[in-house]
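Other chains dropped; remaining ones untouched in position.
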Amino acid sequence: MGRVVTLGEVLLRLSPPNRNRLVDSRTLEVNYGGSEANVAVALSQYGVETALVTKLPEHELGDAAIHTLRGFGVDVSHVVRGGDRLGVYYLENGYSIRPSKVIYDRKHSSIAQARIDEFDLDEIFAGRDLFHVSGITLGISESSFQLAKACMEKAKETGLKVSFDFNYRSKLWSLEEATKKFEQVLEYVDIVFAGHLDFTNILGIKVDERFAKNDIQDYYENLYRKVHVRYPFTFIASSIRSVESASRNRYQGLIFDGKDIYASQAYTVDIVDRVGTGDAFTAGFIYSYLTKQDEQYKVEFATASAALKHTISGDTVAATPAEVERLFKTGEFRLQR
Amino acid sequence: MGRVVTLGEVLLRLSPPNRNRLVDSRTLEVNYGGSEANVAVALSQYGVETALVTKLPEHELGDAAIHTLRGFGVDVSHVVRGGDRLGVYYLENGYSIRPSKVIYDRKHSSIAQARIDEFDLDEIFAGRDLFHVSGITLGISESSFQLAKACMEKAKETGLKVSFDFNYRSKLWSLEEATKKFEQVLEYVDIVFAGHLDFTNILGIKVDERFAKNDIQDYYENLYRKVHVRYPFTFIASSIRSVESASRNRYQGLIFDGKDIYASQAYTVDIVDRVGTGDAFTAGFIYSYLTKQDEQYKVEFATASAALKHTISGDTVAATPAEVERLFKTGEFRLQR
Amino acid sequence: MGRVVTLGEVLLRLSPPNRNRLVDSRTLEVNYGGSEANVAVALSQYGVETALVTKLPEHELGDAAIHTLRGFGVDVSHVVRGGDRLGVYYLENGYSIRPSKVIYDRKHSSIAQARIDEFDLDEIFAGRDLFHVSGITLGISESSFQLAKACMEKAKETGLKVSFDFNYRSKLWSLEEATKKFEQVLEYVDIVFAGHLDFTNILGIKVDERFAKNDIQDYYENLYRKVHVRYPFTFIASSIRSVESASRNRYQGLIFDGKDIYASQAYTVDIVDRVGTGDAFTAGFIYSYLTKQDEQYKVEFATASAALKHTISGDTVAATPAEVERLFKTGEFRLQR
């Protein structure tokens, strides 16, 4: 099926149970996640052998993060232990007209302090087919940027495909900072995941005005073609989200293979947990890519993977390929017994 | 009000709390239910004296099943104790685009091993007005089929009405097996609960083609008339479910009294717990039948009983006749204080 | 910002977790609330210094009520301790087609037995700008009516504005009893919160027939003008609720300043907790009034405050003015990170 390696931070996620507010919560639910870790977990659920490269502190919470990832089948043998702390984020799940909220407490984390020489890149990349990283890892710290860049270089050298998700986080860094870093690594990228605002705000690529008010598919096609002129990515993939309420979104995926644009069916989903849906999209795409599905299958599987994630609590999609396929092939929700 | 006796398996139901997935659950919620037991509980809530005939193992879980049924007012004095095990089913409640799932672990249960001579049928049927059983009991094992058949015969002999719910379960047996057993008992049945696919797939009765694309009421009327020719049931009742999503269904009831078809109002319900809604429909019908309501009331009460069940956690409808009536008579959902 | 004082009962609220039914609940969730206490808490969250006047028993549950209110920043230094008991109400939250239910057990409570001479009205009203009370306090007992009336008189004497929410509760008293009491105090009122049925059923003021079938805003304007003739309130405010289901309401606010009527935008809200939404409306209005916002802002803030409350568990809105403003100014529900 192909073997994947990802690099990124694992965070402790703490969220109030049910629909409670943070300010009034006496218990918090524990999850361990992070963009690239979520991709690794989902790929592993889909049957792809996947390793995560990261650094975690040497205490029980670092252990717990490892237990969780390993439980989902992710190869954790390249996780380095040490450093000061595990990054934390507090998630308040919104509902209806009340939006979700995130408080980040991730500065000074072990991965932010990790150095390239702590990792044996030769061993890590040996026998792999694809390397995935997101913009978050580039923004965590200068040293994590250097680590990510070194991995992307090494991956290309070693003949891996490189997959990159923009994942711009305004609470992490400014658009200017992101632009500066992204421009240093986009040359290594084969598959890119980004939304139209990412291309416009970070790369300065704008859709021609005449498309701006046209239908969404035309709009994106024009955008993709312009991106492709500057960066000849093998695949560009985006998801389009329409936010009816904090607990009800409309969700659709698009991919562009340098020639044509493919759109998935759209889903209206009631949301249990919105976090990690983009990572489920990414994992769905990579899975279909590695299993050599056709383009329409790719965009359908990626989108159904993401749609399904909305209904699953936690950072990661816990689903089988059969469940994902059933969703986009039948659209049938009956209880079977 | 009439006195009812039912025969069937009581299962331990284990389900993850909230909207969690089975694979990731550290606690499971406990319910005790089963199709005929659910009918018995609901009838008891509606004020009808009801006994359940079953067999349960002699350990604490058998005790707990009895405590639960007795708590709801069901007469458990005819429950035989013994045998190997309590059947279990694991229910993962779906949400939105994620369907619910059931894992059955019910083989080798005490009731599957029960023999007719363990039950005193004379005593059980004395002074009763109606006997209810479902197709599940016919499919559990050869001996439970024999027990059910003996009860139906005895019921008819003793002058009871016999009510039968097809309740076909594809994870339990094949259509062919069901057909073979059903055909041996349908002669005893006065009131039958089944959907159009049951009649078609199990009894081989099809609606004339010209109706197939007509409106649903015409379609069912044609079906009922054809069924009635072969089996002159006093009442045929069906519920029609349209599955918008795993957590939102549209639900309507139909009954046929040999002459006319009656349709209830339709409800769009957000689902807390889908299991047991058919049993609530059955109980609602039997209650209205025993209390000699007119046909329109019967179908409205049965449907409202089922609709309400969707919003109640557990296998059984915990509601009063007044609550059911309020639903179909006022359709009013305001908080009263 | 202005300083507010309110008078009213604090109740222990006990409600089954999740969507469970009372009859089947093994745990109950604890909240402490009451109409005027809820207004006090919300005002305090909005930055208004607010005191609650009430009487609570001298045991741990009285302490817990005080802890809760004080935690939200309400000044509890005027709470008198003593008397027999804390009033309780049991709330079963409805869902979809199943309505919510309330069982009151509030008779013989400490506040129902409180006497005027237990409170130092001079000290309580010194330096305050506004006094708020609701019809519930008038209906609890004769002595609580006398206490409320004395406070309204004292407030007017001392130069405070008086705010009054009709809050008619049919389980507390009859319309006739309410009319008799309300007529003794409406002369003191500057700001009144009531619905059209309150004006019609309690004050006997009816909209001209030609408006009855017109649009809702015209209907209310006619009603307000008629009320204003008899009672020249500075402000009349109402909220209009359309109950799609027990868990989905449409909600809009109206205010009348003696000259013009102002309508807020309407919200369709999925409900976590319906209780206390009217109090959130009242608090939103008082906050905007005290911070001297224009009329349109007043009705928008009050309505958004109430709309938001529907999504928050417990009796009280735990939100900041910035959150309320964001809702009515942007209508945007995206996750920000």
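In this document, chain identifiers A, B and C correspond to the written order of the chains, with residue numbering beginning at 1 in each.
Following the convention adopted for this analysis, contacts are C-beta pairs under 8 Å (C-beta built on N, C-alpha and C of every residue); 3 or more make two chains touch, one makes a residue touch a chain.
Here the structure is a predicted model, which is why all the values come from computation and not from measurement.
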Please state: how many copies of the shared sequence does the complete assembly contain, given 3 in place? 6
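Throughout what follows, only the chains that are shown with their structure count from here on.
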Please state whether the interface between chain A and chain B is built from the same residues or different ones, using more than half shared residue numbers as the mark of same. different
Whole-Å distance, chain A centre to chain B centre, using C-alpha means? 45
Using the touch rule from the top of the page, what residues of chain B touch 2 or more other chains? 18
Per the contact definition, I'd like the list of chain C residues that touch chain B in the complex. 18-21, 23-24, 94-102, 104, 169-171, 243-247, 274-275
Where on chain C is chain A touching in the complex? 18, 267, 269-272, 307-308, 310-314, 318, 323, 327, 332-337
